[in-house]
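This structure is in structure tokens; I'll ask about it shortly.
The complex appears here without one of its protein chains, the remainder shown in place.
Chain lettering (A and B) follows the sequence in which the chains are written, and residue indices restart at 1 in each chain.
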Amino acid sequence: MLPGSVAGKRRFKGSHLTNLALAILVLTGVVSFVAGVLGKNPLRAWQAYLVNFLFWTGLSCGALVFVAVLNIVGARWGRPLKRFAEAFGAFLPVAFVLFWILYFGRMELFPWIKQPVPDRAVWLNVPFLFARDGGGLLLLTVIALTMIFFSVKGDSEWSASQANSRDATGEDKSSSPWLASWRKQKTLSPILVIAYTFVLTLIGFDLIMALDAHWYSTLLGGYFLVGSFYAGVAALYLIALVMQRTLRPNDYQGERHFHDLGKLTLAFCLFTGYLFYAQFLTIWYGNLPAETRYVILRVKLTPWEPLAWVVLFMIFLIPFFVLLSRRIKLKRVPMILLCLMILTGMWLEKLILVAPSLWRQNEFPLGFTEILITAGYFGASGLCFKCFLSRVPLMPVSDPLFREMIELRQQRLEP
Amino acid sequence: MAHREGLLGLFTYVDDFLFALRGLTSGARKIETVFSPLYIPEIDEILAKRPSRARLITLLGGIGGGLGLLGLAIYAHLSFSLITSGKPVLPWVPWVIVCFEGTILGGVLASVAAWIFLGRLPRRATASGYDPVFSQDRFGVLVACSRSEQEEIRKLLKESGAGEVRNVAW
Partner (left out) sequence: MERLAFHEVDRKILNTLAPAGRTYWVIVGLLLLGVIYGYFVVWPYQILTGMGVAGYRPPVLWGAYLVDFVFWIGIAHSGTLISAILFLFRARFRTSISRSAEAMTIFAVLIASLFPLIHLGRFWVFYWIIPYPNQRTLWPDFQSPLIFDFLAVSTYMTASLLFWYTGLVPDLATARDRMTGIRKKIYGLFSLGWSGTDRQWHHYGMSYLLLAALCTPLVISVHSVVSWDFALAIIPGYHSTIFPPYFVAGAIHSGLAMVLSLLIPLRRFFHLESVITIDTLEKVAKTSILMGLIVAYAYVVEPFVAWYSGNVFERQTFLFRAIGYYAPLFWIMAGCNAVAPLFFFIKRVRTSPAWLFAISILINIGMWLERFVIICGSMARDYLPFAWGNYWPNWVDWSITFGSFCLFFFLFLLFVKFLPSIAITELKAEAGAPIRPKEDYHGA
């Protein structure tokens, strides 16, 4: 069975009901955000907005970087996920727009405006910060969209050649236009990864580290970008599990495929935990006041200490022990729950990185405001995901590695 | 050791070899040993082996190693409490590393012991029926059988494509 002609035409047709539900979520988010900002306690709304911005942008970029890494190493196994990852990346232009809204909350969010730190004034000032972060996000968005464009273009070129020629063998001649698109994707992939590294580091330094007037950590940028990649992988795993019923089961995703995804999630769970520990141990051991104030506030003082432990369990301890077992990795529902837990944990982790630097009130900032604004972001991301996916072939048919993967599967299944 | 006798079939091609193995197992023949120069997972499948106990042994070794080294650290710090830079007497933060290294060490030692001893190694001589070509490029299967069964098994092996069939006693 040739993957091309059938898969090329397959689209993900979600129901209109889902679109409506997502739109309602977006609306709810917008309304509650505006109400919060104009209300008594604007900091709460802005804080929730920032946390969501960091989480969802990081997740989208991370998922896209997954594809870039697959392209760079020439891996075949992850190909069916390519479209889903690109669908996550489709949120990036929206994220770029949402970034500028932070400008209106700058007085609430950036303590260094009201209390400037003279040593850092040349770096931490409003025009420069927004210029560099906005510029970085723009660069990342442009590279990402270009890569997605070539991926989709390749598929349409391939499908067109299938429709035109009499013998639809789908062979790759070196002059085939879709191979040119593929080569462009391969060139853009390392550029995307490098841009991701530096831009997310910058965002981490500016939007997380700078919120505390005295704290600094060389690893924070790295921690943020690896954590975002972890969230991206968990999100892709979740989508693959949820979509398992929509796709014909044995076509593209076998048992081994899910096992590999589980192993990758375990690897990044360990990596994220390792980076967290690297920061924590160094700061704990050195006991230097400039560094420890940030950590002590989060892990030893109320109200944040319980949240810190919850986050540790959700993103590291529970996934680690669960993902060690081979059998559990093959069970659908436990894995879906695990991925949801990881994603929730990563959201709470952003909260605990950001909120204690800003929040000085008694009430714990986790309630309806946060849930509704998160729902808004979820709706926005979901709408981008669905809109993109409904316009493009579900499987990356022009991708030569995808077709190699299909051929290998067929060879293995034949006696 | 009990005095046994049987036939040893030597194969050049792996598909012939696996075919012969399937024939022998479906005919409920007593396969004594299977020789091969490299690890072939299909052999384990055909012989219906349970997953190796090396996994469990490694896990237990790892847990033992981790807890053991951690226990040593706790005992050492309690018996000689050296307070440095205001750190607590039993600091769990750096001891994540101690526990981790102990787990890896215990796991590695257990794993190596597992494959050596579960494989009934070390042994002074090679297994009965062993031929040096088995470490080069030939596959072999040693079937224990009585004189009466020999003709039938010899025929099965030859038809599967055995290059040579020998009588072996051990």
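Following the convention adopted for this analysis, a residue touches a chain if its C-beta (ideal position, glycine included) is under 8 Å from a C-beta of that chain, and two chains touch if they have at least 3 such contacts.
Just so it is clear, the structure is predicted and the values come from calculations on it, not from any experiment.
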item: Among shown chains, those touching the left-out chain; value: A, B
item: Residue of B:Leu7, B:Leu24, B:Ile43 or B:Leu157 in touch with the missing chain, whole complex considered; value: B:Ile43
item: Touching the absent chain when the full complex is considered, from A:Tyr216, A:Phe321 or A:Phe364; value: A:Tyr216
item: Which of A:Val30, A:Ala180 or A:Ala278 contacts the chain that the document leaves out; value: A:Ala278
item: Where the unshown chain meets chain B, residue by residue; value: 12-16, 33-41, 43-44, 47, 49, 51-55, 58, 62, 69, 72-73, 76-77, 79-80, 82, 84, 87, 91, 94-95, 97-98, 100-102, 104-105, 107-109, 111-112, 114-116, 118-127, 130, 132-137, 139, 161
item: Residues belonging to chain A that touch the chain removed from view; value: 117, 119-120, 123, 194, 197-198, 201, 205, 216-222, 270, 274-275, 278-279, 281-283, 285-286, 288, 290
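What we mean here is this: only the chains that are shown with their structure count from here on.
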item: Centre-to-centre distance between chain B and chain A (centres being mean Cα positions), rounded to whole Å; value: 43
item: Complex interface listing, chain A residues touching chain B; value: 277, 280-281, 284-285, 287
item: Partner chain A, residues of chain B touching it in the complex; value: 85-87, 93-94, 96-97
